[in-house]
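Please read the structure below before turning to the comments.
Every protein chain except one is present and positioned as in the full complex.
Chain IDs A, B and C follow the sequence of writing; residue 1 opens each chain.
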Amino acid sequence: MLTAQLLYALTGCLIMALGLRTALLHASLLRRVVAINVMGTGVFMILLAIAYRGPELAPDPVPHALVLTGIVVAVSATALALALARRLNAEHADE
Amino acid sequence: MNPVSLQLFDVLLLLSIVGLAWASLASPDDRRSVILFMALGLLLALAWGRLLAPDVALAEAAIGAGLSGALLLAALREQPRREAPGATEAVAKRGSSRLQAMTQWVVTLLCAGLAGILGWVLMHIFAGTPLDRLTQAVSANLGVSGVSNPVTAVLLNFRGYDTLLELAVLLTAVLGILALGPGRAGYQPAGPIFDALARSLAPLLILVSAYLLWVGAHAPGGAFQAGATLAAAGVVLRLAGRQRIGLPPEGALRLVMTAGVGLFLAVGLSLLLMGRPFLGYPPAWAGALILVIESAAMLSIAATLVLAFIGGRLPAHGIPAAEPATTRREAITTAAAPERGGEEESGC
Amino acid sequence: MSDTLIWLVAIPLAGALTTLLLPRIADAVVMAAGLATAIAAGTLLYGVGTQGAMIYEIGGWSAGLGIALRADGLSALLLMMIALVMLPASVYSRTYFSKAAERARFWPLWLLLWTALNALLLSGDLFNLYVTLELLGLGAVALAALGGGRAAVEAALRYLLVGLLGSMMFLAGVSLIYAGYGTLDMTALARIVEPGPVAGTALAMMTAGLLLKSALFPLHFWLPPAHGSAPAPVSAVLSALVVKAAFYLVLRLWLEVFADAVTPAAANLLGVLGAGAVLWGSWRALRAERLKLLAAYSTVAQLGYLFLFFPLLQALPPGPARELAVGGLVLLALTHGFAKAGLFLAIGIVQHHSGHDTIRELDGTAQRLPATTFAMALGGVALIGLPPSGAFLGKWQLLAGAVATGQWLWAAVTLIGSLLAAAYIFRVLGHAFGHQAYPNRAVTVASEEWPALLLTTMAAVVLGLAGAPVWRLLENGL
Partner (left out) sequence: MNWDAWLPLAIVASSLLPGLVIFFMREGSHGLRTVLNLTGAVLKLVLVGVMIWGVFHEHVYETRWTLAPGLDLVLHADTLSVLFVTLSTVLWLVTTVYAIGYLENAPHRSRFFGFFSLCVSATVGLALAGNMFTFVIFYELLTLATYPLVAHRGTPEAVRGARIYLAYTLGGGAVLLLGAVWLQVIAGPVTFVEGGILDRLPVEVHPQLRVIFLLMLIGLGVKAALVPLHGWLPQAMVAPAPVSALLHAVAVVKAGAFGIVRLVYDVYGVHFAGQLGLLAVLGTAAAITIIYGSVMALFQDNLKKRLAYSTVSQVSYIALGTAILGPLGTIGGVVHLVHQGVMKITMFFSAGNYAETLGIHKVSEMNGVGRRMPATTLAFSVAALGMIGIPPVAGFVSKWYLGLGAIEAGMAGWVMPVLIASSVLNAAYFLPILYRAWFRTAAPAWPAEHIAAGRFETSGSLLWPPVVTAMLALAAGLFAAAPYSPLEWAILIAQREYAL
């Protein structure tokens, strides 16, 4: 067993859980968006840890590609969420 | 580095990552939280490099830390002093504080349990015989993929369909943003120093993005990293007070936005009509086709991300970037009037 | 023939891009793309019916390295339903969004949503499913926000955050699968998966994410505001199709990919949640003051019925009785799709003509809008599960499964839920048929009224009387 692989994977789990907790509990919208992003980071770390095959072997490229896709999807969702939040603020301000 | 110091590096890095993540999540202040999150992105890029994933590291630095951070900071600027009443706060504040505390505990325990189980299962998997997974299959077919960077091969050839849909996701997001109404009014024109900096930084970023695109075929890089970098150029210009930051007028802008998905789809369907499978590039043309698709994708990604940063529709009439600073401010205020009208219209 | 699979994704996607680039002819493009997609779906259904399941390997790469699209009876039926719901809803939207500028914003997102639905149903790859889920989720949110106003934006935002959490959970499960089995292809996975911690945890994570997206009680809190404040055609497809797509994935995973790893206790848990959804959703629908909220809570309840099938299917041994139950489940899902879409469109007409959708003030609606009221009644018949709707046959199979396996609780929940449904539907109809001395006959456009009537007739009559092929199509799957 590769120690580094396990270490990163476990950290990924921890970060994911931290993000999930805040996403569920925090009141601020902005913070929830940050939290979901952190959660995503945790999942990405797990995926990259899975891809890692030690310093000698080339890593598995498939999870890398998946994470790249995941990052773009995450930023799209973040952008939409923030735009909605902005619109919501404007609606509040109108009242 | 020897294994021991490497492990020490790992532990330190991971500890700081967890610490930063926690600090960002638990910070009492939204602004601090966002800044810490951006810092976290930089450390993550380091970690991805350590895990031999330089493509992801580049993307993380450009998108994860850079653009997401920029988006969050821009949102923060408009955040009302106090969180507006209604929505989330009302939900959180409902019920007694005792109930709230209990909810917190239950959620925390659930999350801890989730992390524990996930970690345990992963440990279980890593303890077994190492799996080859798809590494072998990818390297066996790399020769006919048209590129030599295996990640690009997976992204644009083997799993090109994922990427096509991912570009559609990006398009959907930006269409959703545009449908919400006009974008931010824009920033005050920057002082001479930052303006000069922006003027020199933007071409540099454009150059870097072109390089990243080109190099993606055989080394870390590719459309996403390149697109994000290009978008960064736009963001910089925007911060310097440029209104349209080089974005083309409405019709052409739509063309740029759709270019990535459109060209990808067109290539796929043309191949289908030629009797090949959808997205089944002939090996001889694969490299060229991928480069064409990636170039279009880069433009789309950049335009999309910049529009996301602006947060809505552009003012109806573009303002030439070279206009004198004095008239520019007037132009902003006049442009704001029709925007209000637009907002009402979209409200029905 | 198997090219049809990729066309089902490519046509609406190409349509979306065209409407964006050429807004002037967007209306015509949508109709053309919609018709073409519907024809493709029909072709696929015919092909699956005559030749069995189909596979399309994208790029010519074998599944595993590449991504394969797959279609069997279940997905072909649902794809057909999507087409037959989206097409009339498109015609309706043309009238509903009266300004060209509104439609210019609406059409590209609308066709992107259609693309996402088709892509999700055809995908045979777990990570690709994650991407399609996100495409679907963002498209749905963007459309839901088009309602404008604070309520719609707030609901859309919550919908988005919940959807993102769901996708992340799903992705975490997918990561475990890739780590443990080294493949993302669902067919390959189904062959090698074995009961154990990896499969169990991965399935639990993916299911949790999907349940959040399919709004299973008690994770339904986001649905009523989102579906209740979106524009009518959007509510229609959100309730009829989008939540059902997530449910479809749960079905695939539990009954096919992870069939060996599912335990009776887990199936019972889904059953309990389903029962909660039926009772709570129906109760809230009964208490709702606005028609749209009623319809949205009814969706929560109707999804509950679908989940009641899981403990039954778990207990029934493979054989004719189980096949009957699976067919009933699918028919129930199809019927709800058509009925709810039609109901939301009809509500949109009522709202348009009376300026509100408060149930208590509906008196005279039957006089003003007879065809629309008739459509609501037909939709109601299907939601209650009365004959000759397809839901009647579905509930018959649900009861038969419960009786055959001695799981009386589910039978009781089904019957109580149906009676509650009757109560909330007839509450509306009672008001709608209420007498008003001088009703003004509303001026309606045919293109506004017939889509709702068509969809509800489909649910309340056609699927019930001509639903038998559903069982034949499902013979070889699940």
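One rule holds in what follows: contacts are C-beta pairs under 8 Å (C-beta built on N, C-alpha and C of every residue); 3 or more make two chains touch, one makes a residue touch a chain.
What you see is a predicted model, and the numbers here were worked out from it, not measured in a lab.
The hidden chain, counted over the whole complex, makes contact with C. The residue from C:M1, C:I192, C:L419 or C:A446 that touches the chain not shown here is C:L419. Residue C:W471 is the one among C:Y130, C:W450 or C:W471 that touches the chain missing from this view. Across C:I347, C:V381 or C:V428, the single residue that touches the chain missing here is C:V381. Residues 320, 323-324, 327-328, 331, 366-367, 370-371, 374, 381, 386-388, 392-393, 396-397, 399-400, 403-404, 411, 415, 418-419, 422, 426, 430, 433-435, 464-465, 467-468, 470-471 of chain C touch the missing chain (whole complex, contact as defined above).
Definition applied: only the chains that are shown with their structure count from here on.
If you sketch which chains touch which, every chain touches every other chain without exception. Put simply, the C-alpha centre of chain A and that of chain C have 28 angstrom between them.
Chain A and chain B have centres, each the mean of its CA atoms, that are 12 Å apart. Annotation: 31 Å between the Cα-based centres of chain B and chain C.
Among all residues of chain C, those that touch two or more other chains are 127, 131, 134, 138, 141-142, 145, 149-150, 153-154, 157, 172, 178-179.
Contact of a single residue of chain B with at least two other chains is seen at positions 86-87, 118, 122, 126, 133-134, 138, 159, 162, 166, 169, 172-173, 176, 180. Against chain B, in their complex, chain C makes its touches with residues 3, 6, 10, 13-14, 17, 20-21, 56-61, 64-67, 99, 101-102, 105-106, 108-109, 112, 115-116, 119, 127-128, 131-132, 134-135, 138-139, 141-142, 145-146, 148-150, 153-154, 157-158, 172, 176, 178-183, 197-198, 201-202, 205.
By the touch criterion stated above, chain B contacts chain C in their complex at residues 86-87, 117-118, 120-122, 124-126, 131-134, 137-138, 141, 157-162, 165-166, 168-169, 171-173, 175-176, 178-180, 254-255, 257-258, 261-262, 265, 268-269, 272, 276-281, 345-348.
Interface residues of chain C facing chain A in the complex, by the touch rule stated above, are 127, 130-131, 134, 137-138, 141-142, 145, 149-150, 153-154, 156-157, 160-161, 164-165, 168, 171-172, 175, 178-179.
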